[in-house]
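Every protein chain except one is present and positioned as in the full complex.
And then chain A:
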Amino acid sequence: MLASHQDVFNIVQAKFLAAEVVKSIHLNVSVVDGPSINSDRILALVEYNKSCALFVLISSRSQPISFSDLSIETVIPIDPNFSCETEPGAGQHYVILIIKYKQSRFQYNIEIGKDSCNFAAELIKSKEGSSNTNPNNNTWLEKYFGTMNNSNRNSDPVDQGELVVIRDGMVQGQTAINRESMLKYQLKLKEPEFTQKQEFSIFVGTWNVNGQPPTVSLRSWLSWDENPPDVYAVGLQEIDLSKEAFFFNDTPREAEWQKFVMDGLHPNAKYRLVALARLVGIQLAVMVNNQHYRYVKNVSFDTRGTGLLGMGNKGGVAVRLELHNTSLCFVNCHLAAHVEEFERRNQDYKDIDTRINFRKSPHEIKDHDQIYWLGDLNYRITDLNTSQVKTLLQRSEMNTLLKVDQLNQQKERGRVLVNYIEGDITFPPTYKFDLNSDTYDTSEKARPPAWTDRILWRGRGIHQVSYRSHMDIKMSDHKPVSSLFMSEISVVDPSKYRKVHEDLLKKMDKHENEFLPQVTVDQAEVTFELVKFREPQFKEIIIANTGVVPAEFEFIKKLDESSYCKDWLTIMPFCGSINPGEKCDVKLEVNLETDLETLYDILVLHLKGGKDMFITVNGHCQKSCITQTLSSLVRIQVPIMHLSKEELASALNNQGPIYYSVPRELWLLVDHLYRHGLRTRDLFESCALHEELIRIRDWLDFGSKDQIPGTPQAVAETFLLFLSYTKEPIIPFDLQDSCVAAANNFENCRQLILQKLNDIHRTAFLYICMFLQELLKYSNDNGYDAKTVASLFGDILLRDPIRNSKPQASRGKTNFVYNFLMNDLSSSLIPK
């Protein structure tokens, strides 16, 4: 189960880029003078492009399982500013590594192991190699300064470069949940799946030493039990009553007492100190059996003075840690003295309970899985005088006494230590004794005996095995008290943990993808039936929001295209928003106004912050004489639909004989109007029924023995349509400017027509103009004058390249056509 050095090495390397090579690592390192003496640091020597740096990594678990368990605490470039030396550490297994970088100084306690030599050699090698490198070669480190988990007091050795920030306009659908805390929370919920309960023996001891220096062995207190406990929490009070201790919170007694505590621990096991916290005379040491040390993490402590000015002659100190997956909190307190001051004691307790803050999660005492509360709580026995108490004790009527114990009373009233449990007290009061005796206070004050020294607990899985006092330690006016617990600690099964962890990450990634907008479209391909000229068709697609967030959709342009769809298509609506579970009908309208074989387009339906869907639009088109070129049409003798594929192709390619001087269809329309429409009032102004126009179109395209269907006005409109949709205008685009320029002079106009227009277009143009001249002869009947007709046909015969929905009469174009309405054209037909 123990990860090897190599495993950790690989995990450390994974924390870096491939090109950033981890040369060597050192495990089991702690910060000297750090808030905890937990050896959870890993030193890593990393090289990139000949530049080296020393990384101090913190592992969130004693054995990193993945690189995300590691966070970077400190980055120290190894360049000419870097120097290091060592000093002997505590005991022969430790050495202190002192690193200096410019003004900064870092000290690490290193547990010497078999890899230490390697590490030291590599470090020295890179230091030597650095002497000829440029200290500015450290740019690769900049990114790490940003990630530095800045929990030590050292300032960054290198100025942090601000990286360029580009605002994120692309991604949406993100939720502002803090993923990490979410993960932690979810892990906690799943804890039973990857942990198993294991019983640990926890020894909790408390003793008010009455300001005495340590003189006697503490074995009979701390090693009372047969088997060595797994965890020790030893709380002392009044280790130093001197003014110095009080004002400067500094005392040599701390180390003296701690040595005695360490020496007093169970001889059948080795222990390591997890944390030592002290406030004036209140000291708390937590030790674990060596074999568990690696499963201890997140160690922290805090102290809180109460009483006079809150300065700490009274108050509490607390140490928290995580053992495997269970958070433990030990609180050692010394509450206000004097019989009548129980309210003050309640208040002191509240202050400690609420104001201790570990500055990392879980912050407060109450948030821990298991809490052990010990100390000189100082609650006394009320309403009984010293002799009454002594008498009851002699008669072994402890229960009577315990009923008037202030702590029991206050607790019962919910005034203090609510929800804490205390085991049955079977030992006599532990206060107040004459020094070096088992005799209760015989001094003048003759304080009544009391159970001032107590141990309580709160949390799940805690079983008290014993609760006792230790009468044979007599140097103080208090007797030590201890309790042995068998407590359930959840122990992580690494492989199960990995699985749960991974599953959760997976779920969360999935979750994020679930928050992407999602829609389905009922068809990926829309096919229109035979599409005919100016005969719109509609299709509907249904966009359904199948996701969990509103979907904003929009049809977007493809690369190099000017619009999101071709001009024969209209999409309604082309953008919109759909709520989850709702649908949106999108209407596709196709309206063919050009000559196409087939319709084909791929629409891109874009979801804001999400995917794109392609919708293919297909359709076959029916040919029409309208939308062809004049030069093709004059080569076609029969209705266009009667042609074979080959005939059509050759005509459209302007191959084959020319049969007519003007297109057959043009002649049919003009001839009909000539015979039936000259006297029709407002001939060109009608709005014929759509079906009528379609019938005439089909009559032209398919041919029929019948008369042309429709009123003269409908035929007139078809005539205008025909002229408006020919593939090229009658006066081609490139000639139009010259025509407008020549418009003031008929001769110039005539020359243009003669010289620049090809035969087919000229003939058609003059043919139309002659018909219009004929029409104007019937002005009285049809109501047209030359100006009106010129304006109408100017816009059609010289139509703009881009079709305007509302063509604006152009004076130049009107004038040009006007010339040909007012002058004799017979001479124009024959080139001079």
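Quick note on the criterion: a contact is a pair of C-beta atoms (placed from the backbone, for glycine too) under 8 Å apart; a residue touches a chain by one contact, two chains touch by 3 or more; residues count from 1.
In this text, contacts and distances are computed from a predicted model.
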{"item": "Hidden subunit of the complex - UniProt protein name among \"Metallothionein-I transcription activator\", \"Ras-related protein Rab-14\", \"Succinate dehydrogenase cytochrome b560 subunit, mitochondrial\" or \"Signal recognition particle receptor subunit beta\"", "value": "\"Ras-related protein Rab-14\""}
{"item": "Of A:20, A:422 or A:692, the one touching the omitted chain in the full complex", "value": "A:20"}
{"item": "Option from A:8, A:56 or A:72 whose C-beta touches the chain left out", "value": "A:72"}
{"item": "Touch with the omitted chain, as defined above, among A:122, A:256, A:493 or A:512", "value": "A:512"}
{"item": "Identified contact with the non-displayed chain, of A:602, A:649 or A:822", "value": "A:602"}
{"item": "Touching residues (missing chain, whole complex) on chain A", "value": "15-20, 35, 67-68, 71-72, 139-140, 143-144, 146-147, 149-151, 153, 163-168, 170-171, 174-181, 183, 249, 279, 303, 359-360, 502, 506, 509-510, 512-513, 516, 524, 558-559, 602, 604-605, 610-614, 616"}
